[in-house]
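Starting off with a structure, shown below.
Note that one protein chain of the assembly has been removed; the remaining protein chains are unaltered in position.
Right, chain A next:
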């Protein structure tokens, strides 16, 4: 018996010891190398990308996990500056025709690919036509519809030759738009419009799949890419503006759990981190928090085809009984701006006014008026009692909290009872698109930086409408705004459209989105745009 014990304990002991020595030696070598790095003065920024990038093919990875990284590996004709407005990048300068439809870009002489090739106008023509090619099946293709002939090529009615983008010479690119688009320079800073090195792509169509074959033209070059686990970017010495770039390296982990991410940030394995929601309250006031706007709105949609929401007054009554300020203060607790309109802050008119400031609060909590409107609405419809209302949301803790609060607000302020119903994301979305909900949770994030992107969501034929609401006057205002070359007039049309939207109230807003991150004190100048992707060009680490 004793012998048996000893043998077993011995085996266990050896196993434990072996495990310990293995990890100790590994720990030493690991620490040794990282210390060596800081000694030699290599500035390595430690970031977390959350997960594996969908794709570094500029036409494919239409999401933040791909484009936050790609935005620093490549560069378009323009790049968004620290003030979030487009500035010259690969294009040194440009000319715009009188009617605002024809753009001529002049590409820098010293714009190079990371393999030393010149960046040419032909690389842009190649990339943009590829984006629009139906064979490419790019989810971002619609961004190219601003170009004359782009939509026709993508939906199969036209051909590549009809797309009005042309390399006049190696360094001169001419683009004709289908309508004057004041924010075109902003749109082309988007990764979908990055150039592709044509000779590289012809030789190896999968050039974007591995670090070895990746050829970019941005501030950083892709040095290592261990799929699903990490990436390493090194400063790109071929980049035309490499003197501005201060970091030597950027290391990207792929940690998809906010709690773990935060723990790694705490233990020094990351320089920035998101905030775990249950720790928001204690962390939000810390000095390491950075809060930036994000162009987007959390809102609810009424389905105007379903009783009782065919009635405008009933829609308004419910909208006015919701207190947005209370929701952001006590429920979401993430320092969001409460939303009293649909277009978020940060869009400046030609006269320098903020869109949101100018159009003001288009819906405000007002219990008395809400009660009054509900009564009138019910009378108009001949209701003695309001038909049953179901409020739907896609399953998530945060959505649930907001939904329950709104349910409570309806009950307290108007005495209206609603039932809550939740569903898995894809199921929910399918039902919302099929107009099967009565009242449902929604969110909007801008694809490009102009108020029209918000407002075009509610035209009759928009796939984003999902309310059943259709208004000819509104459709006309949006169409006019899209064709208006005079910026002042265009903004007037957009102001008017948003007012009309809230006059009719097929939706009610809850809050605007923001980007809240923790960032170590020794890190500076990481730029996060309200619309756009992470910029590390100016970032520094002490």
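Here is the rule we go by: a residue touches a chain if its C-beta (ideal position, glycine included) is under 8 Å from a C-beta of that chain, and two chains touch if they have at least 3 such contacts; residues count from 1.
One rule holds for everything that comes next: contacts and distances are computed from a predicted model.
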Exercise for the section: Determine which name in "2-hydroxyacyl-CoA dehydratase", "Dihydroorotate dehydrogenase B (NAD(+)), electron transfer subunit", "ABC transporter permease" or "NADH-quinone oxidoreductase subunit N" the UniProt entry assigns to the undisplayed chain of the complex. Expected result: "ABC transporter permease"
Practice task
Consider the whole complex, including the chain that is not shown, and state which of A:72, A:442, A:467 or A:514 touches that chain.
Solution key: A:442
Completion exercise
Among the options A:134, A:387 or A:415, the absent chain makes contact with A:134
Problem - Option from A:179, A:223, A:431 or A:485 whose C-beta touches the chain left out - result: A:431
Handout entry: Residue, one of A:42, A:97 or A:259, that touches the chain absent here
Key = A:259
Practice task
Tell me where the left-out chain touches chain A, residue by residue.
Solution key: 1, 3-4, 7-8, 11-12, 15, 19, 22-24, 26-27, 30, 52, 54-57, 60, 134-139, 141-142, 145, 151, 154-156, 206, 208-209, 226-230, 253-257, 259-260, 263-264, 266-267, 269, 424-427, 429-431, 433, 442-445, 447, 456-457, 462-464
